[in-house]
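For this depiction, one protein chain was excluded, whereas all remaining protein chains were kept in their positions.
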Amino acid sequence: MTDVQTIDVGHLKAYDISNQDPLWWGQFMFVFIEGAMFAILIAAYFYTRLRMDVWPPPGDQFPHKLLPTLELIPLILSCAGTYWASEAAKKNSRGGMAGGLTLNIALAAVALWMRIVEWHSLNFNWMTDIQGSYVWAFLGLHTFDYIADLAFTAVLLLLVLIGRCGPKQRLGVHVDSIVWYFLVAIWIPIYVVIYWGPIIVETQQ
Amino acid sequence: MNPNVYLWTGVLGGPMIWLTSFEARFALAPWACTFQNKWALHAVAIAALILCAACAWLSFRQWRALGEPPSSPDAGVVPRSSFLAILGIVISCGCGLIVIAQAIPEIVLGACE
Amino acid sequence: MRASQDIYPQSVDVERDVEQLRNSWRHPRGVLGWLSFTTHQAIGTRYIVTAFIMLLAGGIEALMIRTQLMRANNGYLGPERYNQIFTTHGTTMMFLFAVPVMEGMAIYLVPLMCGTRNVAFPRLNAFGYWMYLFGVLFLYWGVFTNTAPDVGWFAYPPLSGPQYTPGKSTDFWAQMITFTEVSALCVAAEIIATISKMRAPGMSLNRMPLYIWSILIQSWMIIFAMPAIVLASSYLLSDRTVGTHFVNPAEGGDPLLYQHIFWFFGHPEVYIIFIPALGFVSAIVVAHARREIVGYTAMVLAQIANGFIAFGLWVHHMFATDLPQIGEAYFTASSMMIAVTSGVQIFCWIATLWSGRPRMTTALHFVYGFIAIFVLGGLTGVMLAAVPLDLQAHDTYFVVAHFHYVLIGGALFPLFGAFYHWHPKFTGRLMNETLGRANFWVLFAGFNLTFFPMHILGLKGMPRRIYTYPPGMGWDGLNLLATVGAWIIAAGGILFIVNFLWSRKNGEVAGNNPWDADSLEWAASSPPANYNFEYLPAVTSRYPLWAPREQRGVVTGLATDRREALVTTLMDAEPHHRYILPGSSIWPLISAICVTIGFAGSVFNGWYITWGAIISGLAFIGWFWPKRPLEPAHD
Partner (left out) sequence: MKTTTRVAKVSAATCTAFTLLLTSCIYNRQSAIDPAGPQSGRIDTLWWSFFWLLGAIFLIVMVLTAMTLTRQHRGFEQEPLEALHKASEKTEARLRSVITGATIVSIVILFVLIVASTVTGKANSELQNKKNPLTIQVTGTQWWWQIEYKMGDPTRSLVTANEIHIPVGRPIQIRGASNDVIHSFWVPNLNGKRDLIPSRITTEWLEADHPGAYRGQCAEFCGLQHAHMALWVIAEPEDKFNAWLEAQLQPAASPRTPEEIKGEQVFMNHACIYCHAIEGTPAAGQSGPDLTHFGSRRGIAANTLPNTMGNLAGWILDPQTIKPGNHMATIEVSSGDLQPLLEYLESLK
């Protein structure tokens, strides 16, 4: 017999699908990293713009604003699907997760389609001029993340559908939600910069 | 509200305010020359000082509310909170000090030098 | 070492638990098994060993540089080779040695000091190591195929742009940066998660060891600083390979934007390197002065403030670029203010040594050496913060002297000290103290002989990065002295290697806690078992191993038949839930190979980015695909 104190943790849960889990923190770090990168990119855009006399550079059309603005609707609504899925994950409701993830993917796919249609109509590319470089960097980086997370969400949906979703996968559904909220939230300033930026900070020759 | 929020605001608020105000002043420095006027720089500095003071006060209030820490050096929530509160007070004051240090060139130098 | 029943409560069956822990934490066998290790001791060791090999490579490059500059108009290296070597030296030391070695030490020590079994994301940890290793191989592949970068470790455009440096060498450099970024970010994320959520019960924020504070702050700095270099290197790479215009002055880009972004990363980078080293110093001072640190709160405060202020210094690398004077002077003020926070830490260490009972071990020798060198480097830093002085000293050997004082003094000396301090934990054997002292004195003398004269050289007008200089400038004698010093440093390095190799076989057996130190890693056996602790410790004091026996505690009730750890709350480290850690896995390596194919290929053909993304995506799906049977849920 010794005098060492003991803390028995046997009664604690083996998983906690909440922001207490290290995985949630890891994903949160990812959000910080991406957020810092986009913040610096936005700052660099305005830095570059301040050095130019004419903006946008001659020859660049102003991007259309209708479709990208409409795109915000499915994009923001898709967060509801994510929220539904992540709450269902906490309650271990397979139907809820499947429904939420499907809604998320469907709306996100619509938004993606709208973005690509608009992207296609730009009359400049990354090689044309400095604005082109920035617009394509914004679109490229964000869309890359967007598609990557969409693919990951699709894998999660698949796992839910085939029934291989233990606590770890449910935690994945929950944790995936913060990435999706982030991708939607960061798109809004990017949207403003890409589609309204040339008008807000425009100067004519 | 959760006192932890106040504690973290005290610890992290000061440095963030300083960093933000500093970047803003740096970005505004070329404009000070364009307009031959440094008031915008001073304004940011004063606002930052006030906010740093607010963070320090927030931490101080938390610290006072905790009362005397118990004699046992570091057990439990109270010493931990008081540790964070002291961190908050000193960091916020320190950040205010840097804002003041950066006001020296602002006062000495002309807008276009 | 077999755990004895008598130090643990009778409620547990120690024999059975240890047996089960051994089984569940056993490393897989064979080459494939070796490639799938995920324990933090294995990964940490790999980081440290690889980084020390890089230190050797960087050191050899430094010797070549010094040999070339030994005398005026020396013909040992031509301009092309010299530029390649100083670029590779800087790149190796900053990206492939200094940051990774600090991370390796953290990966090894953090779970032990926090009293847990592994880092939060063991497989990510392995992935980070493989990315780092492939980054090393990628850069040195370039070096050995004569496509070594030759535009400086900072690679300022337009010199590094497609017009003035055609060929692949700069692409190799920029993409190597990407590898190390990925690795550093992986480590930072998992270290933050580990420290925030997996500390031993009772280790509230005000009881965290100062080393844990320092590495936590360093990791947050990585999170915010590395994205800047991601952008800078991507700007450069895309300007070079696909024709964007980000930093191309001919098309509206701005070379100064690159400098801003690069130094927004580059200055915090210096602190990323030496803040953990200051943590080493705190740990060594406490253990070897045999008393609690004086001014714990002040130390934490100074470290946090350092972490923030480091982001407000970057323009002092750009004073000569003709920015508005007020804007530059802001950076003078912040650069001088960081001397206060560094000073507070120095004062606290001196006070601790003053009122403690220092035991003059080799580790403590290195701490004293650190104080002498680092204070001098800090004070020349104060000089460089003044715009007028910097305009003279910038890009001269004065700056070379300054940052070697800060980085070798501030990071390498503490690192050597830390190695002597923790070597018994890593290997179970103490290093030889006599050789260790010789090692210290030779390094210390060689260091000062090499770098002190450079202050004078800089003031006498010798610019950096020149491959030769004419005679009669008054530089010859001092350069010769510096070269002699460099060779003495090399001798010191050899002494270290000899001591290390000797001690592996013949060192005195250490036992768990040879220094009678205070922190939790000394409660584990030396070397630690794969699971670190039979029962996770519980903490009731800032210096747990110095607490009276009746205040020590252990955690029971964790499953031992699988890899399980405890998650605690952020502020007060109260037990929250149990957490199943993944076991060994080959997927990190496969994923790292896929990502490497994408990164490395993209230097030659842009399409590799797409193919790389697709195969990497598939690899990541394989990584996350649930194993059968699904891990049991207990809720």
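First chain written, first letter: the chains are A, B and C, and each begins at residue 1.
Definition applied: a residue touches a chain if its C-beta (ideal position, glycine included) is under 8 Å from a C-beta of that chain, and two chains touch if they have at least 3 such contacts.
Just so you know, these numbers come straight off a predicted model, no measurement behind them.
> With touch as defined up top, name the shown chains that contact the chain not shown.
B, C
> I'm checking contacts with the chain that's been left out. Which of C:Thr468, C:Asn512, C:Ser525 or C:Gln551 qualifies?
From the options C:Thr468, C:Asn512, C:Ser525 or C:Gln551, the contact with the absent chain belongs to C:Thr468.
> Check each of C:Arg29, C:Arg357, C:Lys505 or C:Arg549 against the chain that is not shown and name the one that touches it.
Considering all chains, including the one not shown, the answer is C:Arg357.
> From the list C:Leu32, C:Ile53 or C:Ala320, which touches the chain that is not on show?
Answer from the full complex: C:Ala320 touches the omitted chain.
> Using the touch definition from the top, which of C:Thr180, C:Gln303 or C:Thr332 touches the missing chain?
C:Thr332
> Identify the residue among C:Phe440, C:Tyr543, C:Tyr579 or C:Phe599 that touches the chain left out of the display.
C:Tyr543
> Which residue, C:Lys168, C:Arg437 or C:Lys460, contacts the hidden chain when the whole complex is considered?
Once the missing chain is taken into account, the touching residue is C:Lys460.
> State which residues belonging to chain B touch the missing partner chain.
97, 101, 104-105, 108-110, 113
> Touching the hidden chain in the full complex, which residues of chain C are there? Just list them.
Where chain C meets the chain not shown: residues 78-80, 83, 151-152, 156, 158-159, 163-165, 249-250, 254-256, 290-292, 294-295, 298, 320-322, 325, 328-329, 332-333, 336-337, 339-340, 343-344, 346-348, 350-351, 353-358, 360, 368, 371-372, 375-376, 379, 382-383, 385-396, 458-461, 463-470, 472-474, 518, 543, 546.
Here, only the chains that are shown with their structure count from here on.
> Can you check how far apart chain B and chain C are, centre to centre, with Cα atoms defining each centre and the answer in Å?
Going by mean C-alpha positions, chain B sits 30 Å from chain C.
> Give me the residues of chain A that touch two or more other chains.
Where chain A is concerned, no single residue meets two or more other chains.
> Show which residues of chain B lie in contact with chain C when the two form their complex.
Against chain C, chain B makes touches at 4, 11, 15-16, 18-19, 22-23, 25-26, 29-30, 32-33, 38, 41, 73-77, 79-80, 83-84, 86-87, 90-91, 94-95, 97-98, 101-102, 104-106, 109, 111-113.
> For chain C, which residues count as touching chain A in their complex?
6-11, 120-121, 124, 185, 188-190, 192-194, 196-198, 201, 223-224, 226-228, 230-231, 238, 242-246, 251-254, 257, 260-261, 264, 538, 549-559, 564, 566-567, 569, 575-580, 613, 617, 620-621, 624, 626, 630-635
> Please name which positions on chain C make contact with chain B in the complex.
204-207, 297-298, 300-301, 304-305, 308-309, 311-312, 315, 323-327, 329-334, 336-337, 340-341, 540-542, 571-572
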